[in-house]
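In this view, the complex is presented without one of its protein chains, the others remaining in place.
After this line comes chain A, so read on.
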Amino acid sequence: MKRLLGAVALSALASAAQAQEELKVYIFFEYIPQELVEKFEAETGIDVTVDTFDSNEAMLAALKAGRLGEYDVAVPGDYMVEILRNQGLADTFTPEELPNFGNIDPQWIDVPFDPGRTSSIPYQWGLTAFAVNRDVYQGPIDSLSIIFDPPEELSGRINVLDSQGEVLALASMYLGIPQCTQDRDQLRALNDMLQEARQHWASFGSDTSKEVLVSGDAAAGMIYNGFATKARDEGANIEYAFPKEGSVIWMDNVVLLRDAPNRDNALRFMNFLLDPENAGAVTSYAAYQAGVLGAEEFTDPAIRDSPENNPPESVNLGDFVMACDETTQATYDAIWTNLKQ
């Protein structure tokens, strides 16, 4: 009898736990401040679980392997938003469902990966170009030729991101050809140019892109702007460049997932993140930029005012990395293999 009572009590507990409002978030590791999660929990009484991934591809693989329906929102990069939408893994919402929708910086509403913002909102964005050690090279650094056709001082001392998407996108901008072009002459030119350029490169590395600049192993390197800020903080005499041909823009976004078990809570969370104060808190932690109007006021000034985060007014920001169609991607893969053969 006692045991029976115990079982009843247990099941009562279980159903109480079910009644507790929940939210499951899937995000890059170390990308959301714990205090902000606690603030959301305190404001709404919703119990938040945060799971982390270490790459967009790992997230996609997990969702496709059956984790869809478990998470409410995920925070992937730009091209991955498009892939999620194309593969039917994202849900849609209307602007009316997010009272703070109007806080989104208008330049990030009609983005190529989610035009009009029907499945995602901005989380953080930044630029990817390159930084140059000013002790080694004092000339102008306003062009991508620093990487692809470098001056003598930098030749053989360049680190390049070990990432097909960013390298081919920047190379295309340098040549002035569209990303994912299907024009064969342009693709051949891209291949030939990279074969020339690789002779000037010392190494490929993404995780190490900051460290090689700080240590002096590389005198110039492709790098994310926020990463360049950190390299400078660690004592490297580097200058981050905003090349005239354009940079790679990247943006991580909060995506409403299909089959979200707590869709309403997910929308409340997204709305919460669009509040300038909260967007500022994320930015102070992640050290990029928010894409939410008014967030600057609540952002750590050291991050807000860094030269890396403040491109000159007139500069060509560039473009997001495009997700190519299957045929063009096959050619891109071949070019990349040639490059690293």
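By definition in this document, a residue touches a chain if its C-beta (ideal position, glycine included) is under 8 Å from a C-beta of that chain, and two chains touch if they have at least 3 such contacts; residues count from 1.
We adopt the following convention: contacts and distances are computed from a predicted model.
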The complex has one chain missing from view, so what does its UniProt entry call it, picking from "Fatty acid desaturase family protein", "ABC transporter permease", "Cytochrome bc1 complex Rieske iron-sulfur subunit" or "Heme exporter protein C"? "ABC transporter permease"
Going by the contact rule already stated, which one of A:T49, A:Q107 or A:S215 would touch the omitted chain in the full complex? A:S215
Omitted-chain contact residue, chosen from A:A302, A:L317 or A:A330: A:A330
On chain A, where is the contact patch with the chain that was removed from view? 55-58, 60-61, 64, 79, 83, 159, 162-165, 184, 187-188, 191, 198, 201-205, 208, 215-217, 326, 329-331, 333-338, 340-341
